[in-house]
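What follows is an incomplete set of chains from the complex, kept in their original frame.
A and B label the chains in the order they appear, each numbered from 1.
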Amino acid sequence: MSSSLGTLFRISTWGESHGPGVGVVIDGCPPCIALTTEDIQHELDRRRPGQSKIVTPRKEDDKAEILSGVLDGQTLGTPIGIFVRNTDQRPSAYTEMAQAYRPSHADYTYDAKYGIRAVSGGGRSSARETIGRVAAGAIARKVLQHSLKGYECLAYVKTIKDIQAVVPSGSDLTSEIIESNIVRTCDAEAAERMISLIEQVRSEGNSVGGVIECVVRGVPAGLGEPVFDKLEADLAKAMMSLPATKGFEIGSGFAGTLMTGLEHNDEFYMDGQQVRTRSNRSGGIQGGISNGEEIIFRVAFKPTATVLREQKTVTNTGEDTTLSARGRHDACVLPRAVPMIEAMVHLIVADHFLRQRALAPDTAI
Amino acid sequence: MSSSLGTLFRISTWGESHGPGVGVVIDGCPPCIALTTEDIQHELDRRRPGQSKIVTPRKEDDKAEILSGVLDGQTLGTPIGIFVRNTDQRPSAYTEMAQAYRPSHADYTYDAKYGIRAVSGGGRSSARETIGRVAAGAIARKVLQHSLKGYECLAYVKTIKDIQAVVPSGSDLTSEIIESNIVRTCDAEAAERMISLIEQVRSEGNSVGGVIECVVRGVPAGLGEPVFDKLEADLAKAMMSLPATKGFEIGSGFAGTLMTGLEHNDEFYMDGQQVRTRSNRSGGIQGGISNGEEIIFRVAFKPTATVLREQKTVTNTGEDTTLSARGRHDACVLPRAVPMIEAMVHLIVADHFLRQRALAPDTAI
């Protein structure tokens, strides 16, 4: 059950990178939601390899096929099966890795855990697994847009290594700005420098990481389930389950620890009939429950573990060796991680929306 | 089910701060584990109010009573019920708060979610809820110590506001050092400055936060369940479900985003028969699975929301107002949060240990 996520809107992903394909089953999607293959394909195209010059040149079409749960453009309320066939497999590129554990990859730990491993392409630990998440997230988004007026989730690259984007304030931050550059940052000027840096480290066989920030709008007050399934707790789990993530913070985050309580607290005020806060250091969640403000959080991505340079390592038979990775890879995963983060937000919020509808349909929503 | 955590070693906490008491049910604890009330009480005493001059002076004995699941000092394999009676309740201190929402507390969001709220003492959103977690964590620790030689979890205050502790390296970091000062930091000199700061902000009716770091030793390679129940994902959720947390990072964390892949990767080497890494920027987890190195992570705690100064806010009937909190509170929660973090680690690791035992008893353990 470790490949399943969610209580009511529940997904189960499956598939190895170099097997027949990857996919997902969504169980618990409400009926009568408009849904087309294009809704899903649009998001898959945003995470697809080969989409720009700064991502891996692997040639995967990543065409989604809906196998069940949808009829005449509407969900049936039954499990939705989605299948994406693998097409560009080059097992030969992985021969050497069959013996030598790639540093900071999951090769060794998979062997330690399972006693067996799909070497080629990283198997289940490949980022290809996130295809199922992105496809399911596209459906969760439809569910939310169906019920929550104004629901919108915008993730964007905040930093690549030490290059920082300037984030437009309020409604100036739009999907258009983010999608206007291939890094998916919200700052056209920084985008240029980020692209240059990524191209440079790739030419050196090296890699870089960074931070993605995410703003979620239109979430009503009342979502989140204390004490363990707090909204930020479920978001943190969802983000830290993505490959290459090393940190999560919400609202003021780690920097907030440098403030005093008086500086940090978000004072309430009435905005017409609505309770609002003047600042948003809480990040839109208080006591584990959304308060109606924008939800804002950040996720740290380490530099890609695959580097095309010789590194020391060991073999699966316990001998010291060296390994020089070859093959195609992302020198920086962040541009493709943006839609993954948005997908995980859709999944968590949709699940909590349904949970709240069960608990108290008239209270918050 | 939102007050339950864990798949096999599963706990359910219950209780409001000012009701009859708080408690926990542990379902799935293996049988024949030695367990006494003292094992539990020892940890509760570490999180107890009134334990030192820098924590809230509330007078709660927090005496644990084991109601089931244990006989003659051994677990039965049946649910373990634990009850801690509330004793020091002063509902009158909360009269004003019944109407006015405390800034950056859960008052407003609980009303938005449930349409009703246990005003006195914060009800379920009170840190008193963590008593059940700490009690259950003490039992999880016994399970792990029973099966995993060398298992040890050490949390300590790393920073209070901008005061940083120097962390002793390797085996110089011990429980004794941490418990030798009332802040529970690992640096005697920094401890003095931290204590002074906490006393100062308290005298001003203000508050501070900080960062707790945690090192977990003796976890074998192989724990963690990709793709969603990765070990760091479950740790992140557990930590972010604690009150006042704003961030989680593992290994290199956010700072790791400033490195290149070549700098960041942890090279493997053979240490006798054991696969080891020379550095530990992975934080002991790779691909969601423990690799046998120390697990190391950090958690950000915001400054306590309760400040004894007038703040602007609104009433539950939608009118702007001001509120001056009174009553007893922690000007800094970190000293008491240390055992909470350790408890959450015990719970997550115990659950994953049992899951791995089910999956592949001969592989890793």
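Operating definition for what follows: a contact is a pair of C-beta atoms (placed from the backbone, for glycine too) under 8 Å apart; a residue touches a chain by one contact, two chains touch by 3 or more.
Please read all numbers here as calculations on a predicted model, not as lab measurements.
Peer 1: Whole complex: how many copies, 2 being shown?
Peer 2: Number of identical chains in the whole complex: 4.
Here, only the chains that are shown with their structure count from here on.
Peer 1: For a test of understanding, state which residues of chain A touch chain B in their complex under the given definition.
Peer 2: Those residues of chain A that touch chain B are 1-5, 7, 13, 101, 103-106, 108-110, 112-115, 124-125, 129, 159, 161-162, 201, 206-211, 221-230, 232-241, 243, 245-254, 256-270, 273, 275, 277, 281-283, 285-292, 300-307, 309, 311-314, 318-320, 355-356, 359-360, 362-364.
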